[in-house]
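Heads up, one of the protein chains got dropped from this complex, but the rest are sitting where they should.
For subunit A:
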Amino acid sequence: MALKLPERPEWTDVVPVPQYENIQPLAPIFYSPEYKDATDYFRGIVKTGEKSPRVLELTETIIRLNPAHYSAWQYRYETLITISASLELELVLTNALTKASPKTYQVWHHRRLLQTALCDPVPELAFNEEVLKADAKNYHTWSHRQWLLVHFDQAELWAGELSFVERLLAEDVRNNSAWHHRFFISFETGNTTRTRDDADEAVRRELAFAKERIALAPNNASAWNYLRGAAFAELYVVDAVEVGTDDVLDLENPAPSEGAELPCAAAIEFMADVHEARGKEGLSEAVKYWRSLAHTHDTIRKSYWEFRIRDAVANAGAT
């Protein structure tokens, strides 16, 4: 707004309400004159309960100054609905606000409200990818994407996700958000368009995928966590799938890329777990691996590896 509100004729009928702070407030903010002005009028509007086009102008001013002002967002949404404003236009504005403040909870919540009303998830998914291009690990952006998929649950939406996530992992194989999303689309229960055969197939496909990426960059905790997750995916799919464990355990195939830093702590840990799972016969092998982690390859977690030894010995003794 170019002019201050008190100087604008169309606002003269509103009585601004100053903020009450008491004599000695806690953590008072030295507001800019612009923000103080806009919020004084906002409180005036809230007091009378007015819902009108100028409320949209006022709340936009506040949101641009403070995108975390949840009351301005909330009142804005109620106003949009009350005056039957165009939600399509609101989405265009919200796109700009999202790009300006991608880490604010409120802007994503507003998108969710708009999508729930507009039911137009395909372009929303495309916009989401655009935001991820600027920050591929923004938690809010990913949460919104996952919500879109589950909320609308359409085969058309799910269909492109695997290749989408593949593109992101090609750019950064250590992007854990992308790995998480891959797990979500492959195994989680939100997708009701998936069949039982799809689920069986997913375990085999994903184990192979994780191993290929591990060979590419062995010291990548995201890929190892994913391999564990996929190997134990029976926790997530309805029925257990027989997985050829030998195939998973053959860590030489595919072979690590040239120039990979070896030995890799995550591989040693994985081998230890596999031997631990064999019970008493595997115990001494597992302990050997854990010791090498504690003393040489992952010393910051020394106490943890020693705990793993104690835990495994106790469990073996108990059975």
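Here, a contact is a pair of C-beta atoms (placed from the backbone, for glycine too) under 8 Å apart; a residue touches a chain by one contact, two chains touch by 3 or more; residues count from 1.
Heads up, the rule we're going with is that contacts and distances are computed from a predicted model.
Asker: With one chain of the assembly withheld, which option in "Phosphatidylinositol N-acetylglucosaminyltransferase subunit A", "Elongator complex protein 6", "Terpenoid cyclases/protein prenyltransferase alpha-alpha toroid" or "GST C-terminal domain-containing protein" matches that chain's UniProt protein name?
Answerer: "Terpenoid cyclases/protein prenyltransferase alpha-alpha toroid"
Asker: Which of A:119, A:255, A:300 or A:314 touches the chain that is not shown?
Answerer: Missing-chain contact among the listed residues: A:300.
Asker: For a quick check of understanding: of A:112, A:204 or A:291, which residue touches the chain that isn't displayed?
Answerer: Only one of A:112, A:204 or A:291 touches the chain omitted from view, namely A:112.
Asker: Touching the hidden chain in the full complex, which residues of subunit A are there? Just list them.
Answerer: Residues in contact with the chain left out: 17-32, 35, 39-40, 42-44, 46-47, 65-71, 74-75, 78, 104-105, 109, 112-113, 137, 139, 142-143, 146-147, 150, 174-177, 179-181, 183-184, 187-188, 190, 220-222, 225-226, 228-230, 232-233, 235-236, 298-304, 307, 311.
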